[in-house]
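Yeah, one chain of the complex is gone here, protein chain that is, but the others are all in their spots.
Chain naming follows the written order as A and B, and within any one chain the residues start at number 1.
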Amino acid sequence: MLSAITKKIKKISKPFEKGHLAEETRVCSNEKAKRGEALVRMEGIVKRFPGVVANDHINFEVKPGEIHALLGENGAGKTTLMNILYGIYRPDEGKIYVGGGKVEIKSPRDAIEAGMGMVHQHFMLVYPHTVAENIALGLSSSKFLFPLREVEKEVAELSERYGLKVDPKAKIWQLSVGEQQRVEIIKALYRGAQVLILDEPTSVLTPREIKDLFDILRRITKEGRAVIFITHKLDEALEISDRITVLRHGKVVATVDTFKTNKGELARMMVGREVLFRLERKPVERGKAVLEVKNLRASSDRGLPAVRGISFTLNEGEILGIAGVAGNGQRELVEVITGLRKATGGEVFILGEDVTNCSPKKIIEKGVAHIPEERIRMGLVPSMSVAENLILKDYCSPLFSENLFLKHTLIDQVAEKRISEYSIITPSKKTPAKLLSGGNIQRLILARELSEKPCLIVAAHPTYGLDVGATEYIRTLLLKQREMGAAILLVSEDLEEIMSISDRIAVMFQGEFMGIVPTKEAEIEEIGLMMAGTKRMMNPSEDSQ
Amino acid sequence: MIPKLKIEKRPIVSSSVTLAVSILSMLLALIAVAFVFLGYGVDPTYAYQKIFIGSFGSLTGFSETIVKAIPLMICGIGLAVAFKALVWNIGAEGQLLMGAIAATGIALYVIPEASSVLLLPSMFIGGFLAGAVWGVIPGVLKAKLKANEVITTLMMNYIASNLVEYLIYGPWKGAMEWGFPITNEFPLSAWLPYLPIGMGRIHYPTLILALSLAVLTYVFIMRTTLGFEVRVMGENPDAAKYAGMSYFKTVILVMLISGGLAGLAGVGEVAGIHHRLRYPKGISPPPGYGYTAIIVTCLGRLNPLAIILSSLLFGGLLVGGDAIQVIGLPFAAIGLFNGAILFFVLGGELLTRYKIIIRWRG
Partner (left out) sequence: MSLEAAEFLLHVAVRAGTPLLFSTLGEIYAERSGVLNLGVEGMMVMGAVMGFGTSLVTENVWLGILLAALVGGLLSLIHAFLSITLRANQTVSGIALTIFGLGMSGLLGKAYIGAPLPSRVRAVPIPLLRDIPILGPFLFQHDPLIYLSLVLVPLLWLLLFKTRAGINIRSVGENPATADALGVNVHRVRYLCVFLGGVLSGLGGAYLSVAYRPAWTEGMTAGLGWIAIALTIFSMWSPGRALLGAYLFGGVEALQYRLQPPPPYGLGISPNLLAMLPYALAVIVLLAGTRETIRKRMGAPSALGTPYVRGEK
C-alpha cells in the first residue's frame, strides 16, 4: 500500500521537475514558508505605453501558500503587472526576484521555467483542438511521436488530485466556460507552476462555479504554492484572499491583510473618493411599445443554439437590463435585434413593424441606435477621422449628402457641434479616431448613435473597461435618454450597473430568460440563482408591471 | 556591441513619409536589378541610361512610353478602387482580353458597316461590359460564396486567354502571321485616331479617357457616398456591416468598375494599336498589362492621380525593355522590375506604419 502511494506521488510530481529555477523555488518555498519570506518579489517595476504610465514604480510580493488579491479598477495596471511577471511584456525599469534570486523574464517560456503559470482573462486555448493537445502544446519534455497518450494519462491524474474534472479527449469548443478555465489551470500545474496567476477568473463563471474555483484554489495553496488573483470585485477579494494589494492609476495604494480591512476602505483605496453606488433614477411615464420580441431563436457562430425562445416587450421611457454571465446568448440576441445576425425562428417588431431578419440598414433607419460590445472592432473605423466616424451611419441622409456627393462643409460643422456637445477630447475633427482614448472613443460612438434621437437604444457593455468618470457619464446619459422617451436595452456583466439604472431586469441563461423582475423587487440572491440557471420564474415571458 | 532592434507602431501615417518610402522602394529595386545586369556582363549604368533615355529622352521614345502607359493607367485606376476595398482583383489581364474580344466582335461581326460615330463608342461600351461581367462573376463568388477572389480572378485570366486563342484559331481566324493566326483587320471606322507625334501611335481618345477616369475616380473615392462605403469596407469590414453598408453591393461595385475599366483598356489596345485580335501575348505583351497594373497601383498607393505618374514610369520601363535588347539583355529582364519594385514597396509600406528603433547596447 505504501509503495503504491509513493509510486503515485512520484508519477504525479514528475512533470513538476522543470528547470532549475522551479526546483529552487519549490525547495525554497517550504523553508521560506516557515520564515514567511516571499516566493516572488517585484521591485520598482515601471512600464510605459504611449501616453500612459501603466505601472509606476510598483513593489509587489507573494508569499508561499497565500492567495494574494490584486485589486483595482479597470485600467489600474493589474494585468500589465502580471503580464510582466509572465514575460509577455518587458518592464522599462525594475527587478524581479524568484525564490530570493534575481531573474530575467524575457518571454513566457522563461516565466514558466521560473515557476509562473497564468490563466488569462481571455483563455489562451486552441478551440478546435482537444484538451490534451492544448496541454501538450509547447512541451519539450513530451515524446515526439504520439505524445498525447502520456499527456492524457497525466491529465487524468492531475484532475483527480485537485478536483479539476475534465475529459482529456474533449475538444475545447465543446466544453463549458468553467471547464475551459479548469483546462487552463491544469495546463499551468502540469508545467510545475508554483505561482498561479488568475486574471479576472470569475467574470465568466456562475456563482456556483465561483465557489468551486475557490475550493480548488485553496487545495492548490495547501502545498506551498501561491495564487495571485486579479480582480476588480471587492467582495471576492475579501472572500478568497489572505492579503490584498490595491492598485490605482498604475501605483500601489496599499498592501493589507484581508482580515484587517473592509469593503468601504478598499473602495476608497481603489477609487480615491467616496463612490456613489446608486444613481438618481426619476420615475418616468412609460409609453407605447417600441420593441417586441416573440419567441426569438438564433444560433451562435458555431451553429449551436444561442437564443432559445426569448420573448419580451420594451416600452418608451424604460430601461430593460439583461443580466447574465457572458456567453449565454446575449451577444447573439443583440445582433439579431440590430440586424447583424439571422434569426432562426421567432419575430422582432420595432414600433409595430416586423423587422425580423431585415438588413442592418433598415433597422438603423427605423431609429435604432447600437452601442456595440466591441467598440473598436465594430463601431469605429480607426484610421478614418473623427468627423468621418461621426457620420458613419448617416452619411446617406439628405443632411450629409446629395445625389451621391458628400457635403463636406456640413459634415464638418455637425462634427464640431457633436464634439463639443459630448465633450470628446480630440486634437481636431480630422484626427484619426484610433488616437483617441477608450473613454473618448465611447463618447464618439455615443455622439453618433444618440444625436438623432433614436427610439430604441441597444447598449452592449457600454462601460466596459472605462474609468469611473466615464462610466458615470455614460450611465447619466442613458438615464437622460430614458427621460426623453427612448427605450433602452442594456446588456451588461456588471450586475451593479444593471441594478442601478434599469427599470426591469431580465436574467439570461443559456439562451433563455430565467425571469424578468422589476428592479424595485429584485433581490441579489434570487438574481444570482437565475444567472446560474437554478431558478426559473413562472411565465418569464410575461411582463411584470 | 550588438544592436537591438525595436519595432514600434507609428501613431500617424504621414504622407511625406509615404512618398519618401515609395521613392526609396523604387531606387532599391533599381539597385537590385542592377545586380542582374551585372550577372549578364552588362554595365548597369549603361543599361539604365539606355532605358531611360530610350523611354524619356526622345520624342519617339516618350510617345511610345505614353502608348504603353495608357492601358496601365486605365487598369491601374480600376484596380485602385478594388484594392481600396481590399478586394484583390488579379484578373485585370483577363478582363482586358475580354474587352478586346468584345471590341473585335463588334467591329468585325456585329456592326462592321457602322460609321465611327456609332462604332467606336459601341466598342468601348461593349468592352466595358465584357470586362465588367468578367469581373463581376468572381465578385459574386466572393460576396455570396466567400470564394477567394485572387484565385477565381486568376483562373478567369487563363480562361480568357484560352478563349482568345480559341477564337483566333477557330471561328474568327483571318490570316496567319509569324506562325500565329490573327483575325481580319478592323474596318477603318473602327480605328482610333492618332496624335501625329513621335512614332504616331498615341491613340489619344483613350488617353483622354484615361486621364479623365483618373480624376473621376479620385473624386468618386473621396467625395461620394459610394466611395465612402468602399473606403470603410477596406478599412474595417465589421464596422461597414454594423453601419448598415451592404458587403455584396460594395464588392460587386468595385469588381464592376475595375473589370469594366480593364475592359476599356483592352478596347484601346485593339482599336488603337493592333486593329485586330491577336494571340494574347500580342495584345498584352509579357509581363502583361493586367499584372503590371497591379504594381502600378501599389506604387501609386492606390491614388488615381499618383497612378498617372507610376503608369508613365512603368510604360517607360516597358519601352526600355525593347531598348536593352540592343546591348545584349533579353526583354524578359524588364519583368524583374515588376517583382522587385513590388517587394520593395511592400517592405517600404511597413516602414510607413512602423518605426524601427535601433538601440546600441554595450
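Note that contacts are C-beta pairs under 8 Å (C-beta built on N, C-alpha and C of every residue); 3 or more make two chains touch, one makes a residue touch a chain.
Because the structure is a prediction, the values reported are computed rather than measured.
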Task: Candidates B:Ile125, B:Ile327 or B:Leu342 - the one touching the absent chain - done: B:Leu342
Task: Per the touch definition above, residue among B:Val150, B:Ile197 or B:Leu211 touching the missing chain - done: B:Val150
Task: Interface residues of chain B (partner: the chain not displayed) - done: 9, 36, 88, 90, 141, 145-148, 150-152, 154-156, 158-159, 162-163, 165-166, 169-170, 286-287, 291, 294-295, 298, 330, 332-340, 342-343, 346-347, 349-350, 354
Task: Where the missing chain touches chain A, by residue - done: 83, 86, 88-89, 107-109, 112, 118, 120, 124-129, 133-134, 136-140, 142-147, 187, 301-303
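By definition in this document, only the chains that are shown with their structure count from here on.
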- [ ] Just give me the whole-number Å value for how far the CA centre of chain A lies from that of chain B.
- [x] 48
TODO: Flag every residue of chain B that touches chain A in the complex, lowest number first.
DONE: 11-13, 223-226, 228, 231-232, 235-236, 238-239, 241-246
- [ ] Mind listing the chain A positions that touch chain B in their complex?
- [x] 50, 338-340, 359-364, 370, 372, 374, 377-384, 388, 392-393, 395-396, 401, 404-406, 408, 432, 435
